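The complex appears here minus one protein chain, its other protein chains still in place.
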Amino acid sequence: ERLDFDEAILCARKSDPQLTVIMDRVLAHGARCLMTRLEPDVFARMAPTYRETMDYDPVSRTAYLNWTPPAELEPPRIAVVSAGSSDMPQAAEVTRTLTYLGAATKQFIDVGVAGLWRLLESVDELRTFPVIVAVAGMDGALPSVLGGLVPGVIICLPTSTGYGVSNGGETALHAALASCAPGLAVVNIDNGYGAACAAFRALNMIRRAAAAPTG
Amino acid sequence: ERLDFDEAILCARKSDPQLTVIMDRVLAHGARCLMTRLEPDVFARMAPTYRETMDYDPVSRTAYLNWTPPAELEPPRIAVVSAGSSDMPQAAEVTRTLTYLGAATKQFIDVGVAGLWRLLESVDELRTFPVIVAVAGMDGALPSVLGGLVPGVIICLPTSTGYGVSNGGETALHAALASCAPGLAVVNIDNGYGAACAAFRALNMIRRAAAAPTG
Amino acid sequence: ERLDFDEAILCARKSDPQLTVIMDRVLAHGARCLMTRLEPDVFARMAPTYRETMDYDPVSRTAYLNWTPPAELEPPRIAVVSAGSSDMPQAAEVTRTLTYLGAATKQFIDVGVAGLWRLLESVDELRTFPVIVAVAGMDGALPSVLGGLVPGVIICLPTSTGYGVSNGGETALHAALASCAPGLAVVNIDNGYGAACAAFRALNMIRRAAAAPTG
Amino acid sequence: ERLDFDEAILCARKSDPQLTVIMDRVLAHGARCLMTRLEPDVFARMAPTYRETMDYDPVSRTAYLNWTPPAELEPPRIAVVSAGSSDMPQAAEVTRTLTYLGAATKQFIDVGVAGLWRLLESVDELRTFPVIVAVAGMDGALPSVLGGLVPGVIICLPTSTGYGVSNGGETALHAALASCAPGLAVVNIDNGYGAACAAFRALNMIRRAAAAPTG
Amino acid sequence: ERLDFDEAILCARKSDPQLTVIMDRVLAHGARCLMTRLEPDVFARMAPTYRETMDYDPVSRTAYLNWTPPAELEPPRIAVVSAGSSDMPQAAEVTRTLTYLGAATKQFIDVGVAGLWRLLESVDELRTFPVIVAVAGMDGALPSVLGGLVPGVIICLPTSTGYGVSNGGETALHAALASCAPGLAVVNIDNGYGAACAAFRALNMIRRAAAAPTG
Amino acid sequence: ERLDFDEAILCARKSDPQLTVIMDRVLAHGARCLMTRLEPDVFARMAPTYRETMDYDPVSRTAYLNWTPPAELEPPRIAVVSAGSSDMPQAAEVTRTLTYLGAATKQFIDVGVAGLWRLLESVDELRTFPVIVAVAGMDGALPSVLGGLVPGVIICLPTSTGYGVSNGGETALHAALASCAPGLAVVNIDNGYGAACAAFRALNMIRRAAAAPTG
Amino acid sequence: ERLDFDEAILCARKSDPQLTVIMDRVLAHGARCLMTRLEPDVFARMAPTYRETMDYDPVSRTAYLNWTPPAELEPPRIAVVSAGSSDMPQAAEVTRTLTYLGAATKQFIDVGVAGLWRLLESVDELRTFPVIVAVAGMDGALPSVLGGLVPGVIICLPTSTGYGVSNGGETALHAALASCAPGLAVVNIDNGYGAACAAFRALNMIRRAAAAPTG
Partner (left out) sequence: ERLDFDEAILCARKSDPQLTVIMDRVLAHGARCLMTRLEPDVFARMAPTYRETMDYDPVSRTAYLNWTPPAELEPPRIAVVSAGSSDMPQAAEVTRTLTYLGAATKQFIDVGVAGLWRLLESVDELRTFPVIVAVAGMDGALPSVLGGLVPGVIICLPTSTGYGVSNGGETALHAALASCAPGLAVVNIDNGYGAACAAFRALNMIRRAAAAPTG
């Protein structure tokens, strides 16, 4: 595959018949695919023949179609760090996407900066990860703090958690982009799939380098 | 005075003759006043008779007109904490306003979260201050971190430092307002004068309580 | 507790199972907690064993979990002033949070500036309060008027009341931040919990000063 | 004339030669005209033959070309009320435009709501005016307060005074539009000319009614 | 009454019990009132004893509580001009409010500028009205065209009709405010009540002048 | 050429040396090019050897490099209609670009809707043009009125003329896009070059059709 | 007809009775009309006598009232190119409107730039179309790529597909307007009807030219 990873289906805004057509095409090729933004009620309405070939997770609203888990996984080299318990769905979309792509992850949850000590306890471990996905909504202060503490690739995933001037995630997005910590890289609000792909691009290049150490 | 503090003159957008008329009126009453947003070139154009009665500071762009420093000050009970060296003018406007009002301050500068250890070294001292002004631009993560560490009144002063999505201070403002740390209170972007007045209101009520302990 | 007050649970966007897990954890520790943004239908769906340990208020959408009212309260030193009868839910979130924290409040309702005389009648009483929370939506003119009349700490709580250019509370927020009255401090739109915490920080420092008058 | 008042020339963004062409055309017809947004340096560069036929005012940046003051004026029926001394240029554009159109005005300046008592002292007089122009920047609270106190036509002129979330006048504009006081009518930010024309439309209809009392 | 007109009740965002309390208070005083933004389902849920004293109109979503129509009306001096048939609810809120206040109106509907000839046919008649309310959404071009054709007071009521860059009425609002036609006065998006009050203020001053012709 | 028209050089934000390099490259190929956004002072600083090969127009800020006017032009089939005299520079950028591309234009200036009769006088002639460029700033009402009166292709060019809520052309842009007149096509604010290219694309297809009438 | 094409009915925001009145008027005149934004449930609620005279399509949400397909169509000269399968409803609104107006179209779907090769395969064919409608949401990169490859008229239809900073179509809209490809013309977000009308204006002028080749 051109990009070393398969395309995913964004189910939001697609009608039931549209989804059926797409799934049939995938299954007809004996292929597999990842489905994102698949709401529980849409999944529930699907025919059992489809649901049997799917591994569905309601928290992340993702499904694996026609997918078999790999026999063995490398130890996790991607950390998924989230600020509040409200950011769980987005963090789950990241890990589910990476699992689908064959990359193990380790989660660090509820380590937002309002309770700084919880984050500080994990810093030494986080410094060993080559890639970190930082998930945060509201004021989005977590990526800035992380950015000053760890040397790896940091992918910031701003979330739409919050109200008022949180502006549906815009404040967290802007805080990550305007961070005074150097070298943070950012994806769209609530785009757990995109954050996972960005992390996976980095992991792939690291694997390539490890396989062919000259570069 | 109705509010227990004098009015200040916002010099921005006022013509030279407008400023002269106002200063004459103050001096005619034998009164004093604080002038803010007084640009160095505007100050330089003023007649020497005015400049002699003024204590001017170019960093904060403030002047004290017809002001005598108090014989003695209380020990500082307001801390002014700033994230980056670019936030100096706004932090200076806070301290200069408080000095004018007769309140001592202690400054903690360049303790932004990208260099978290500098901030952590000061936390124990900061916890002893009843009032803290937190000055930060760009991503504005400082107030969130402080808010989880100290129990006093926290006045957040977002600054227009930065570019791109910093949006002239809007991101720092929104980050302070949307903070997951509880009980942060916020003033307008670059409003060092307002932050000082908010801090002074709190200090006044604390003084009143200390003077009449029953409340 | 690090901040002299307990954490609250923001129930918005949390699923029923997530809330149950959190409540179990609180109860297992024999602890108490405040729950905010708890919608009536979510509360109604909870098992009776939980509901029996909760003091729920549908107007403010808050619940006290495992909480016993204090034997005695100080006389109120925090005033909660609201502009219109549409701002009732937010004003109630302020008072409920303060009650939970052990701080008595006095309410002044429907004293918006379009009916200025109602506000003016209360000014003398309001001047005796060391801390005032000003709740206002739409044009948000109340804080500016108050700010010119009373010397205490003023926490402005803009609300999302209104339509069109009220912009979900943004106009009231900006009016409070841009006020020509000196020293107003502002929290996020509809953040009654945050306004209460900011007021409580000030009250705590006042209590500390009253207890140890030297400062 | 179709609208009962002449067209004005908006000089901003017009080059010197463009202005000369327009003025020649007016003078060739023996006509008069009002010029707005005419900066002092543009005026200074004009040939003396033009400047002799002009009545120029640098505060409002307006000029009357080929205009003779009327022999006699009615007593003022339009009040121009402004919140701060920074709003002077806009208030002056209103009065200069109305003078040009032959309508007398009375000014009430520096009566912003942060100093509410100054405004309250004038309320009884203001209630006698059929038309009021309310000029205010920053938080724009003046129109809301006025709107609850006087029965006449109120034209709100928001100004670009202020910084940060004042957003170049947007906050004052939105506050006037979202006011809880009933029946305020609003013009564009800094549009003193437009506010004057709106006031003049009302005055004209009042004059028409007074001349032909049956309506 | 201080403003020569009664207060209205904005029913949006008020709970059923809140509305009942308010209505009881009005009825207890033998008073009347206007209720706006009263949705059909809220009205349907009210007890028959209330509904009997109410004159409800579902298009404008307004109700008159305890109101008797006046024996006789003056001929209409306020014209309500609307651009598209989608703007009907807002135009109806204007006329219903004015009817309640005792002012007759004449409606001109579906005269938007995309079908310019329909508007031009009415221009001569419209020039006889001292007050015009111009209702328009989407691009909001109607007020600009009217403003160049008629001499009376023009109150522009932008509506939230449209999608995409119509931005919930913001484009129509800005077009009215930025109009090149002189002297348009504008109210908040969808604020039919406010437009009616602004028109009524003008009508009142015209009546006052007609009654006491000297001014 | 792939697009049937040559590329232009956007001179804004290019340094003098950058421009020289580009011009040398064009001249070395014996080619010609159009330069846009070339400020008078930048042009004045260029070496005479360049200036001699250029046809520069300061109003539109365009230059033709190494260009010879065509011997003969078709009669104009593109009309350029502008609302106010402040929109002259943008209208000139349209006509200069089209002249460069070999397409004749006819201009209709100062026909904005506030003076509707001037526009109506030209409607019959405008209906004969297959392509019209409508140039308008501020409220941008001109395109909507035109759109209801003429059947040809209408390219709307919003301009940054105006202040306050004109928002640097955004209101005119949005009004054109949200127009209730069907089939208006719009380009970026102040993009006279782009409007000309869009008009030229239509003209080219019309020429192609006229040359090969079957389609 | 003045514009060479009939008016359409925008059904969004119209009540069932309003729609009935309009349809009766059309049918009473023996006329036909196009209805847009007609939701399936609204259509389903209509009386059978109406539904029998209608040709309804749920994907585009359009209906033809009292319409007979033309005996014969020209070969398609308008291409409708769409980026993703989520943009289907908008692309369908374009083709359905053009079919109603009697213009044949050819569709090119799912040719977004993330899978560039699918688009490149069609370029040669696309270059033969005089008019292209480019439908794209999210980042809206398709029009820019097309604009550099084909010489015909390009009408860009941005869609509201996407989330986060897609901002309901604003990013796709701005990308089309700010494109570095010359001569793109743009319509409002999701305005398939408007895109079709713009394309039809161009087709009409091409037909006129082909019929009367001299101009």
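Letters are used for the chains, namely A, B, C, D, E, F and G, taken in the order the chains are written, and counting of residues starts over at 1 for each.
Here is the rule we go by: a residue touches a chain if its C-beta (ideal position, glycine included) is under 8 Å from a C-beta of that chain, and two chains touch if they have at least 3 such contacts.
Everything quoted here is computed from the prediction, not taken from an experiment.
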| item | value |
| --- | --- |
| Residue among B:M88, B:L142, B:C156 or B:A195 that touches the chain left out of view | B:M88 |
| Residues of chain B (touch criterion as defined above) contacting the omitted chain | 85-86, 88, 161, 163-166 |
| Interface with the undisplayed chain - residues on chain A | 2-5, 7-8, 74-75, 77, 130-131, 148-155, 173, 177-178, 182-188, 191, 193-194, 196-198, 200-202, 204-211, 213-215 |
| Where the unshown chain meets chain F, residue by residue | 10, 12-14, 18, 22, 160, 168-170, 173, 188-191 |
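Here, only the chains that are shown with their structure count from here on.
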| item | value |
| --- | --- |
| Geometric centre distance via CA averages, chain F-chain A, whole Å | 46 |
| Centre-to-centre distance between chain E and chain C (centres being mean Cα positions), rounded to whole Å | 36 |
| Two or more partner chains touched - positions in chain D | 148-149, 164-166, 170, 173, 177-178, 182, 188, 191 |
